[in-house]
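Take a look at the following structure, please.
A single protein chain has been omitted; all remaining protein chains appear in their positions.
Here the chain labels run A and B in written order, and each chain numbers its own residues starting at 1.
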Amino acid sequence: MNLGRRLLISVPYGWLVVLFLIPFLIVFKISLSDYAISIPPYTPTLDTSEGWSGFAAYWSKLDFENFVFLAEDSLYIKAYLSSFKIATIATFLTLLVGFPFAYAIANAPEEWRPSLLLLVILPFWTSFLIRVYALIGILSNEGFLNQFLMWTGVISEPLVIMNTNAAVYIGIVYTYLPFMVLPIYSTLEKLDGSLLEAAQDLGCTRISAFWSVTVHLAKPGVIAGCFLVFIPALGEFVIPSLLGGSRTLMIGKVLWEEFFSNRDWPVASAVAIILLLVLIIPIVLFQRNEQKQREQNK
Amino acid sequence: MNTAAPFEPWTDETATPLIEFSNVTKRYGEFTAIDQVDLKIYPKEFFALLGPSGCGKTTLMRMLGGFETVTEGTITIDGVDMKGIPPNKRAVNMMFQSYALFPHLTVADNLAFGLKRSNMPKSEIDGRVEEMLRLVQLQKFAHRKPHQMSGGQRQRVALARALAKAPKLLLLDEPLGALDKKLRQETQFELMDIQEKTGTTFVIVTHDQEEAMTVASRIAVMDHGKLKQVDTPDRVYEVPNSVYVADFIGDVNIIEGQVTKVQGDTAELLWGEGKPSIRGMAGNNLSSQTSGAFAVRPEKVAIFTEEPADRHNRVTGMVEDIAYLGNMSTYYVRLENGALIKSQVANDRRIAHRSITWNDTVWLSWTDTAGIVLAS
Partner (left out) sequence: MRKYSWFNTVSLTFGFAFLYIPMIILVIFSFNESKLVTVWGGFSTKWYGELMQNDAFLDAAWVTIKVAVISSTIATVLGTMAAFVLVRAGRFRGRTLFSGMIYAPLVMPEVITGLSLLLLFIAIGLDRGATTIVLAHATFSMCYVSVVVSSRMASFDESLEEAALDLGCTAWDAFKSVTLPIIAPAVASGWLLAFTLSLDDLVIASFTAGPSSTTLPIKIYSSVRLGVSPEINALSTLIIGLVTIGVLIASVTSKRSIQKQKRDELLADH
């Protein structure tokens, strides 16, 4: 019994330590190393044959030089700020599309709701990459959006959307919409209809009842949805790389290029560490929101 | 109640009703929820809508609140036709079954919710909230959130919120349904007290007949969208107008048979070949030579070990079961024709009726005015 329990704990625990925790520590360590033209492309490397003195020599060569570099080179600061801006705007746009969508599903006849939800989730199961690819055909200069708009006569020249930040916004809204719709839907669905009736009974019109009750009570779902979109959007790589232009700066893309094109592993690692530090704030806020919701449900 | 003249506006031809349903019908597609209802409710009444679930009582009440539209007929409140008037434009407030307290607002903010949306000046709102808190004795809880309160406290907040705007009419949807029995009984009297203090007309929906009997000035017993009987609690209990009402309100013995004689207030029912007929009061629209049913309450059936020769109504049978309830005992007596009759006897003496036990042959009897003969 006790042995079984120990085994049960130690197998997944060990797996995660080896394949999640240690790699993470390695990233941290390499971010303190220096770039070198060698294999692996960084110094120092630990020479275990020299025992303690080797370790001490190794330790003394680690420094925060890369972080200083990141702080001094405006490219990185701009990339962080621009990621933040893009993720924020895209999250807001997703909310704008997602809230009425979730609201409409929650208000649909009960027997429709499972099917409608399935239709929202279905794209999420199909490949992320394919969905981004599908958008290229819509947004490009000869794409269907431009064809359609020119056909209706709204515009005479094709709009340049592809390879701009606008395309990135559309891409994020498109791919992350289910993450916004589902949590909002689940709070709206739980909403006791008699609360709205009570508000009307006490003198609200339908619209003011919506603002003072529905929107208020959907807040936890809205917050959860926003974080679920914002957090992955901040580190997004595929969307800016395929839809954005060369001037679209996002930190995920910078990291990728630093690693694969420049082969500067220490700087890439430092970029990763900072990205994580930036992410900790929204993640903690998200956790707190979830916790609060769980307590209120009790 | 203890004023000189009894409060009975429904007997006064000149009284103006607060609410008037005329020929109101409500259909959902094929289903008829309310079927041609005519009803008058008077100011300051405590009116109960009573019936099993699905009988239409809640629909009827929600029509007053403006949450359901009327398919046919009209509803007037204070002489004004309510057609097309939304809930927020009616001088009617509702206490919801789930209480519907806004979870994101404190108790005080819940109470102020309606006031802020009325013409009441800001300066007066606090005073009114304070007054309502005092009315339901929750002054200490003004800054709590609903989920930090007990069920009974929430119930009082819901009541206070609905009363805060001083509506002409208060609707209560199963207001005590979520409370346990002891608390419910206490709260019933509190409700009556508050109703009297505020002078508001109350319409309450309930499926609990004891609750309706306790609080209401009049009760409407409903079934399948129709009003079966609208009357004071004592008349609904003592003079039910149908087997349905007799059976729904309280405990009752029903004996089916043939009506043999209807003479003024009394009627007779033949319930078995070669047996003396049963005599009781005559119900509404009763005619001779039709099938009918005799209804008598168990507490009006006396039990004897020897034949009470001086009584007209007497039957004999065997004690099948005895339920000892503390303050009283119920004897279940099986008659020769198979019918089971209950007799309820107060245990006013410690060893009373110990002489009667299982399988004893006993006699049951009741007076000529104890039961009622109803058309079936």
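We adopt the following convention: a contact is a pair of C-beta atoms (placed from the backbone, for glycine too) under 8 Å apart; a residue touches a chain by one contact, two chains touch by 3 or more.
Everything numeric in this text was worked out from a predicted model, so none of it was measured.
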{"item": "Chains shown that the absent chain touches, full complex", "value": "A"}
{"item": "Absent chain, residues of subunit A that touch it", "value": "1, 4-5, 8-9, 11-13, 15-17, 19-24, 26-27, 30, 40, 97, 100-101, 103-105, 107-109, 114, 116, 118-123, 125-131, 133-138, 140, 142-144, 147, 174, 177, 181, 231-232, 234-238, 241-242, 252, 255-256, 259, 265, 268-269, 272, 275-276, 279, 283, 286"}
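Here is the rule we go by: only the chains that are shown with their structure count from here on.
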{"item": "Subunit A and subunit B: spacing of chain centres that average the CA atoms, whole Å", "value": "59"}
{"item": "Residue ranges of subunit A touching subunit B (in the complex, touch as defined)", "value": "192, 194-195, 197-206, 208, 212-213, 216-217, 219, 296"}
{"item": "Of subunit B, residues touching subunit A in the complex", "value": "65-67, 86-88, 92-94, 96-98, 100, 102-104, 113-114, 117-118, 147, 161-162, 165"}
